[in-house]
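Contents: one structure, followed by commentary.
One chain of protein is taken out of this complex; the other chains stay put.
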Amino acid sequence: DGKDGLIHGLSTLELESLSDKCHEAKTTAYCPYSLFRVGASLLIHPSSPSSTSSPPLIITGANVENASYPVGTCAERVAMGNAVIQGHRLGAFKAIGVTTDLEDYCSPCGMCRQFLREFCEDTVPVFMFSKTGEYKVKTMGELLPMSFGPEKLPSREEMERKGEGRKE
Amino acid sequence: DGKDGLIHGLSTLELESLSDKCHEAKTTAYCPYSLFRVGASLLIHPSSPSSTSSPPLIITGANVENASYPVGTCAERVAMGNAVIQGHRLGAFKAIGVTTDLEDYCSPCGMCRQFLREFCEDTVPVFMFSKTGEYKVKTMGELLPMSFGPEKLPSREEMERKGEGRKE
Amino acid sequence: DGKDGLIHGLSTLELESLSDKCHEAKTTAYCPYSLFRVGASLLIHPSSPSSTSSPPLIITGANVENASYPVGTCAERVAMGNAVIQGHRLGAFKAIGVTTDLEDYCSPCGMCRQFLREFCEDTVPVFMFSKTGEYKVKTMGELLPMSFGPEKLPSREEMERKGEGRKE
Partner (left out) sequence: DGKDGLIHGLSTLELESLSDKCHEAKTTAYCPYSLFRVGASLLIHPSSPSSTSSPPLIITGANVENASYPVGTCAERVAMGNAVIQGHRLGAFKAIGVTTDLEDYCSPCGMCRQFLREFCEDTVPVFMFSKTGEYKVKTMGELLPMSFGPEKLPSREEMERKGEGRKE
């Protein structure tokens, strides 16, 4: 990494933006139950050759909790939901950032890994930023190996032909 | 309703915007599993005296599904997550809109009612728009009566004093 | 109620069992994050004419939390999941019980109302027991009016013919 001036494929500017934006997003969290703020950021692939003058496109999220804990949602899913309704799909995501108030890095929960995986290739890097901006980075494939995804589900036709799920 | 020219507190312009925006949002849904598109819209209270010249502020969402069905999310929660990270909290929401591809109106699922309820008073109207724009309207309090919410949870101090939850 | 010696269709023995079992279930909760213990109980319709000598069949659950709050689950859903894999489906449930450590009654969250609704008719009574055994009772239809359910979803064939959900 870095020989080409890139860090896991990101320019210095992109990486800085990814970090800044997820730290900013963290301050918008609604977490009166856990008191644990999380921010997430998604770097969108420039659809046209990027120019150093145009800022990287980044979409963010933060955790939104609920009095019924299972009903709340995580920063990563708020960010990705936001990106999807803006039209971004598989192939659109160049990198993911996540941060908390911990000194140490913090990884996405398994539910978020699954949600992100629907739209991110195994090679997409996930930057886990500490409170002070250092990071650890792993790819989606490293964080959710042998993942369950769309290609595992048989076609509807095959399912109905077998008909086993209908037995209830 | 309507004597003051308002429909459940909304001006004609606000109601039209609420409807238009949730129909637009519906087209951004990612739902390859259910094929059931849903759009949601949230009308934000103007923080200053509203003027007929400024358009109503509306935040939207659509459903985002996952190969692991329980991991996906609904239109209403995408919209509300988006609103919360933009800083909107309890008191900010004037009305909710939801629509699908059904001829008939369709109500939010119970999970979404619970998610919305954290940020909406019982009096907030929920407009359920049919595909062709007619609507049925119910308040949050009507859709989730005797709801479970933040005020039901004892203070942390009281919980810890009793300590029953720790017995495991 | 009560003229026939029944309370919302339940015998005194059934109601006592429903209450006892959900209070017992509560003690099995895993809730280190909220410290808020919840117990749930489901009274199964006797498939054959009930006899006072055979005890009512009741299936229970308690909340099981997770460090990632949205991943945890509620008492009512643990109980119903348990019942479903034992073969019980729509028509099998005669009453639902729920209790917490609150002096006051506590209602199921919206997500649980939605989960229960898949298998319970609108007329099924939900007994919300206070810590000391008093209760408030509402039917499923009262707790989740205008509910979203299976009959709202168009047939697969109709969905695919329209094909709108595929546009992404």
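Letters A, B and C mark the chains as written, and numbering starts fresh at 1 in each.
Keep this in mind: contacts are C-beta pairs under 8 Å (C-beta built on N, C-alpha and C of every residue); 3 or more make two chains touch, one makes a residue touch a chain.
Keep in mind that this is a model prediction, so the values were computed, not measured.
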Chains in view that touch the one left out, judged over the entire complex:
A, B, C
Given C:15, C:111 or C:128, the correct residue touching the omitted chain is C:111
Residue in contact with the excluded chain [from A:8, A:21, A:37 or A:88]
A:37
Could you tell which one of B:43, B:74 or B:128 touches the chain left off the display?
B:74
Give the residue, chosen from B:56, B:97 or B:110, that touches the chain omitted from the document.
B:110
Applying the definition given at the start, please give the residues of subunit C touching the unseen chain.
25, 28-30, 32-33, 60-62, 64-68, 71-73, 77-78, 80-82, 84-87, 89, 111, 114-115, 118, 148-150, 152-153
Note that subunit A touches the absent chain at residues 27, 29-32, 34-37, 101-102, 106-115, 117, 136, 138, 142-148, 152-154, 156, 159-160, 162-168
Where subunit B meets the left-out chain, the residues are 33-34, 65, 67-74, 89, 109-112, 156, 168
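As a convention for this text, only the chains that are shown with their structure count from here on.
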CA centre of subunit A versus CA centre of subunit C: separation in Å?
34
In whole angstrom, how far does the Cα centroid of subunit B sit from the Cα centroid of subunit C?
25
If I count partner chains per residue in subunit B, which residues reach a count of at least 2?
29-30, 32, 111, 114-115, 148, 152-153
